[in-house]
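I'd like to ask you about the structure that follows.
One protein chain is absent from this view; the other protein chains keep their places.
Going in written order, the chains are labelled A and B, and every chain counts its residues from 1.
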Amino acid sequence: MAIQRKRLSDGLTVTQKVFVRSRGGGATKIVREHYLRTDIPCLSKACKKCVEIAVPGPDNELPKFVLSAEPGELSTVGKHYVVLDANIVLQAIDLLENPTCFTDVIVPQIVLDEVRNRSYPVYTRLRTLCRDSDDKKRFTVFHNEFSEFTYVERSNDETINDRNDRAIRRTCVWFSEHLKPYGIHVVLVTNDRLNRELTEKDGIIAKSLLEYVDLLPNADIIKDALPNLEVNRSKDKDVEAKSEFKFPEYYSTARVMGGIRSGVLYQGSVQISEYNFLEGFVSLPNFSKPVLILGQKNLNRAFNGDQVVVELLPQGEWKAPSTVAIDSEHFDVNDNADEDEEENVEAEVISDKQRRLLAQDAILAQKSSKTQPTARVVSITRRSWRQYVGQIAPTSIDLQTGGTQNAFVILMDKCLPKIRIRTRRAKELLNKRIVIAVDSWPDTYKYPLGHFVRELGEIESVQAETEALLLEHDVEYRPFSKKVLDCLPAEGDDWKAPVDLSSPEAIAKDHLLPKRRDLRDKLICSIDPPGCVDIDDALHAKKLPNGNWEVGVHIADVTHFVKANTPLDAEGASRGTSVYLVDKRIDMLPMLLGTNLCSLKPYVDRFAFSVLWELDENANIVNVDFTKSVIKSREAFSYEQAQLRIDDESQKDELTQGMRALLQLSIKLKQKRLDAGALNLASPEVKVHMDSETSDPGEVEIKKLLATNSLVEEFMLLANISVARRIYEAFPQTAMLRRHAAPPATNFETLNEMLQLRKGMSISLESSKALANSLDRCVDLEDPYFNTLVRIMSTRCMMAAQYFYAGAYSYPDFRHYGLAVDIYTHFTSPIRRYCDVVAHRQLAAAIGYEPLDLNHRDKNKMDFMCRNINKKHRNAQFAGRASIEYYVGQVMRNNESVETGYVIRVFHNGIVVLVPKFGVEGLIRLENLTDDEPSAQFKAEEFKLSFTPKGAEQIKDVYIFDKVSVQVKSVLDPVTSKRKAQLLLE
Amino acid sequence: MSRLEIYSPEGLRVDGRRWNELRRLECSINTHANASDGSSYLEQGNNKVITLVTGPQEPKLRSQMNVTKATISVALNITRFSKIERSKSSHKNERRVLEMQTALVRTFEKNVMLHLYPRTQIEIQIHVLQQDGGLMSSLINGITLALIDAGIAMYDYISGVSIGLYDTTPLLDLNSVEENAMSSVTLGVVGKSEKLSLLLVEDKIPLDRMESVLAIGIAGSHRIRELMDKELRKHGERRLANMST
């Protein structure tokens, strides 16, 4: 097809891009205008010509010429810039980020576009490299597609990839000629052999990644970080990895799309069982329960969390979910002959019609029998691959060999398989926590291939373990960048709230000041856990002449300091939440704000965002008002101190009176909430006490709850609800809210079955009220802890609460099930949660304080933000728990003891026991329960495991919910090097 | 998430233009001499618009007659095939189309010397053959050209352009990909002045950014006026040449 070019003016030519978008079975012809120009600079400091053609942007700034005039020299190449192709970027982004190599790099636009389409996170990292170019590392994007000199038209019968490769070569040729006068060469790094040959024909140097790295002076160190791809290694005779073994091939996109549309293939994300890494589930829309995927071949290289497409297996292969606990550490490949999987190879030709019938059977089967439909993975839509932390399995390496060798890395996440890496430092890295990246999983390899990224330190060292934990939970823990810190007030710690709100100088600095209300006369105090430095909230109560109470909740005015669209705001939005570890806090906002300027410290003036209610005697809201304010907290109490003060009858001052009033009102509020059906769930929360001197963990304690805890909590809930209503009223489409969906009945099926069978109890799911009541009834008179146990187990059956923007759901779905309110948000902790920051801005706009930033009025941006903070919130919780788990392990290292535990799961080959005292749970394997494994009997329908305990004659029956004594000790697993509590039945 | 960078850090837009560059604008007048009293064909980027003007003529209905001045009517036909996906509806009598018609009538009522043509009607018929963003501005430009071709007295050109705001950067003359990604404003500017005869804001735009948006819009409109003016003069010269031979 002939496409015309038309010259518009000097340096601007227009042409058309015509292509077919084939999406969802359609074929749409798309035509877009495409402008070509001659003013795109090479951005090399050496170049004398481009400086003249560069055009300033809307802010009148000229583009920065970043590429060094004296770039790195290599032996056979000389001074050079590197041009990359998309696969190199996608596979070796870690290497590109390495400060000691790839110093001057040109990224052609076509490569950037392809990277963006294939992996947005990698695109972001590449863009960051370009943005942060400095004297160490310089990356630039060259818009080859828009440059008249480098644009190539697609020729007939040319594939898009060939065309793009040609565009990259053309770019290289242009640069090479352009830079010739300055003695700078261009090297194209690509792993595509054909492309390299064609490039060399054009007279340009082309290298594979390996060849290029070999030229570097520090090649030895860098080689370890090379991505591990089959292409790289086909030449070395790595036969041991390739066995007869072969995973089934993935289906073609056309088949996958067609199958999904005609309802014979299904899409979902895989969840690997936490007890068995060879068993996965996929939740599918038509099925009432997740569909099982059993075994290596059926999982077909899916990782935990991958988006996959599955197809149902024939009825003959449906199975009950396995009752065996397996993890990758104890699973030895060689024992497993895959005997049960060979037979389904020929089971290919099932027509779609038959498949549809199969699906109907499957849905029925889920309702009735114990045998569950199973499926197999036929395609992976999106990989969840990220960097993982693990350690080299000592058995997988040969300590004698010095050179490069293959090693298995066992990951900390036990739902994942081990990863093969090639390294020359295997010996050195033994017993270290290391970070690796996964590169590929060819179908002839039993295990995925990856490469070493960096080491974190000795196993079990606090620093390495903490970093590992943060990495594993995707927590950004690097110090705040300079750009971010530059957004803080210049006064730093000396920042002070203006004494006189109406003084002209103060107003000149902050024109919104007159809109602030002076509440410094109110008797405000804060109540927090002991040692709290980031004080988000403070309260006050005052009797009004009409007998009602004026109650104020004052929240740190974070958005006064964190303005929208600043790097500081972007950092906060990306971190989403502060993360609390046992010995460490990873802040969402820089310390200066969190612990000083925003923190509502006592005795000093602070800016706040206040919610003021008029409440009657019964804690009904008569009136509510929101205002930005200046406050002065009179005292910062810990929960215990506050409790003592309230209980101390000799204290008759106004502040104490106010606190007593708050307590009384909070009790009424709580009662109302419970009457409405709010849930009181439980999680085994423990706190680790640190020895303040040595920072060694001392002892573990279960968190205590005082009345003052609930005092603060009730008013925070009330504030959140009031704010939610107000911002929803002002921004019905984009208000930042939080919802908690009712749990589907199926989640409680197993728990109810257990309760029914063992205790004759049941949990009702009719409403949250019914659920709350039925939980109250689950009482074992002989064991007061039983109720808590049921609550803990129920919590695990609940849905997770989530942040959302108002337009995403209809009003009835806004409901917060656990709190039993129709609408809810987070407003009260803006120092440590980003949702609250958004809520603050929206509320400020709703009361006319300042206009709302566009980002918080744009549904798409809100959607993106909600997804991020939901993810970060979840990760933060997991990280916190993992940290406690680690420290509990450390505590128990010193004190072995016998404790009471409860059986919360029964397997074919073991039981899971929860020890409330330490909040830990662990699997006790059958081999540790008995010497006579074969005689053990498992009855799934009774949740019973019978065996002969060690050293005993009598057979012992262990049922679910049984109270058992367990010996708790901490062991270091020789394979994973993870310290954890090991439980043994007494 | 868009598959493309709407505005790259290097300052280039999806189609390769810079922030303040117009799309290709090509126009011709007197394209349908047999079918109308004034006509124009305009391509602004991938927008393709035919405008036909009939009149001033006696109104078909007496009720449309005004004894003091001419009345203007605009009939906008957005063809079903004008977008990438063929639309199921013919767009006629759609609320959006009716609104656009009204806005166009209002814009030109003030600029045509209606008092010169009492008791008549000026009918403007527009056919949109293809659209790719900033349609309203192309309609304005097409009408201006067709009215001039019809020899109807006007105070000045009205030139239209759309401007979007991407984060904080104003972008001139949006195509459809850009239009879907940001909020935008359409301007109709009178001649070489800074007078606006049309200002359409369909989404939210922060007030503090409005000034910069208007500034680049007015500059862009002036450039469009120049391009149209050049074409008209060329056309005039051609006609004169044809007459003399």
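The definition used in the following text is that contacts are C-beta pairs under 8 Å (C-beta built on N, C-alpha and C of every residue); 3 or more make two chains touch, one makes a residue touch a chain.
One rule holds for everything that comes next: contacts and distances are computed from a predicted model.
Its record in UniProt calls the unshown chain "Ribosomal RNA-processing protein 42", which is the match among "SsDNA binding protein Ssb3", "ER membrane protein complex subunit 2", "Ribosomal RNA-processing protein 42" or "Dynactin subunit 6".
Touch with the chain that is not drawn comes from one residue among A:Thr128, A:Ser252 or A:Ser767, which is A:Ser252. Taking the complete complex into account, B:Asn77 is the one of B:Ser28, B:Asn77, B:Gln101 or B:Ser212 that touches the chain left out. Contact residues of chain B toward the unshown chain are 32-36, 46, 48, 50, 52, 77, 79-84, 86, 90, 92, 125, 127, 129-130, 132. Counting over the whole complex, chain A has residues 1, 16, 18-22, 24-27, 29-31, 154, 156-158, 160, 252-262, 264, 349, 351-353 touching the chain that is not drawn.
The rule is short, and it goes like this: only the chains that are shown with their structure count from here on.
Centre-to-centre spacing of chain A and chain B amounts to 49 Å, using the average Cα coordinate of each chain.
Every residue of chain A that touches chain B in the complex is listed here, in rising order: 6, 8, 12, 14, 16, 28-37, 40, 55, 57-58, 63, 109, 112-113, 116-117, 120, 127, 130-131, 141, 143, 145-146, 565, 851, 854, 857, 864.
The touching residues of chain B, counted against chain A in their complex, run 1, 3-5, 8-12, 14-21, 23-24, 45-46, 84-85, 132, 167-170, 175, 177, 183, 204, 206-207.
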